[in-house]
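Structure first, then comments.
The block that comes next holds subunit A.
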Amino acid sequence: MNMKKENKSLYTKAVITIGQLWENPIIKGIILLALALFVYFLPKMATLYFQRIAIMVAFYAIGAYTAVLLTTYRGTNYLVAVILGACLAGAFGALLALSTMRLSGTYVTIVTMAFFYVISSIILNWDSVTKGSVGVLNIPAPNLFGMKLTMKNGGIFYLIMFYAALTILATQLIINSKVGRAIKAVRDDEMAAIMMGINNKKYKIIAYTLAAFFAGLAGTLYGPFMGYINNATFNYDICISALVIVILGGIGTVKGAIIGAIIISPLGELLRGLTTFMKGLPEWMQISQPEQWRFVIYGMIMVIMMRFRPQGILGGQSKLPYKMPKGVERKVMK
Partner candidate 1 sequence: MFVEQLINGLAIGTIYALVAVGYSLVFGILRLVNFTHSSVYTLGAFMVYVGVEYLHLNIFLAILFSLVTTGFAGVMIDKMGLEPLRKKGASKISAMITTIGLSYIIINCLNIAFGSQIIRFPDLFNYGTFKLLGATIAWQQVIIGAVALILLVALSIFINRTRIGLAMRAVQQEPSAAAINGINVNMIISLTFFLGAASAAIAGTLIASYNQYLRSSMGDIVGLKAFAAAVLGGIGSLPGSVLGGLIIGVSESMAVYKLGGSYIDMVAFSLLFLVLLIRPYGILGRKGSTKV
Partner candidate 2 sequence: MILEVKNINTYYENIHALKDVSLEVNEGEIVALIGSNGAGKTTTLSTIIGIKKPKSGEIFFMGKNITQTSTHEIVKMGIGLSPEGRLVFPDLTVEENLRVGAYLRKGAEIDKGYEYVYSLFPRLYERKNQASGTLSGGEQQMLAIGRALMNRPKLLMLDEPSLGLAPNLVIMIFKLIKKIRDMGVTILLIEQNANMSLHIADRGYVLETGCVKLADTAANLRNNEAVKKAYLGG
């Protein structure tokens, strides 16, 4: 810690900020969000990533609001509120799945985008319940078995990491289950899946519900973390940061989402350091509004990645052979 006092160079600053990285709430939120996205198997939705994220934010908001309103105004137990929040988001997921059943391609995108705006509009205008733009103040810290988890005692970070681990575990379990394989089949080639006797509608609904559930779960963390939420909390900017992270890491993999978050988050901090550094340069080397270049660099990352490595840093087709269940493998080998 004393290192900090003596050294103020850019380098140390960067090291410190990376150390602090995990204290940045949005990053953890996004890790969870990205993980939830991974579960978000939707048929032929590969082109519509952006909107997929927009809609996840909507579910995220539903989860967050439910949990926050229950704990703050009804004094509901934290765990109960979390489960209710995630379930409500899941229910909305199922509802959306039902309503988009007839649509395909771009139209699903657009309906989900409209859904995002309708949800944020409801949060804004139904202020007798959601407190609208005034926002929910003084959200209590989660209370687990008599232990208050606050930012100060670090409890909240443990909680978030616990959630992250739980989500990773749950997604892995689901992916490797029968349901997971069916959902994947529907996602990859709906027609072929139908031919093979998979009930595509059923699995679409399951996929939406699961995705919404996990996004909602991630959302329930947000409120206690920030201590304050309002209608402006869940906006399009979150979508963009989530998008950049997922693209950079690699689309459709858990690893990718985590790596993306790890790389992108210090990038913001490093650029912050860079602007401080640039301000120290002689006058003629100054660039106007150095802070703003961060966004330009985000844009460039997107464009360059798509051009030269669209699968992301870690993304790419799995080269591993398909793993059969134990019994099957033995029979085939013989």
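Definition applied: a contact is a pair of C-beta atoms (placed from the backbone, for glycine too) under 8 Å apart; a residue touches a chain by one contact, two chains touch by 3 or more; residues count from 1.
How these were chosen: all candidates are chains of the complex that A comes from, given by their letters.
Only a predicted model underlies this, so the values are computations on that prediction, with no experimental measurement involved.
Q: Which one touches subunit A in this complex, out of 1 or 2?
A: Among 1 or 2, only candidate 1 touches subunit A here.
Q: Going by the contact rule set out above, which residues of subunit A touch candidate 1 in the complex?
A: 46-50, 99, 102-107, 109-111, 113-115, 117-118, 120-122, 124-125, 240, 243, 247, 251, 288-289, 292-293, 295-296, 298-303, 305-307, 310
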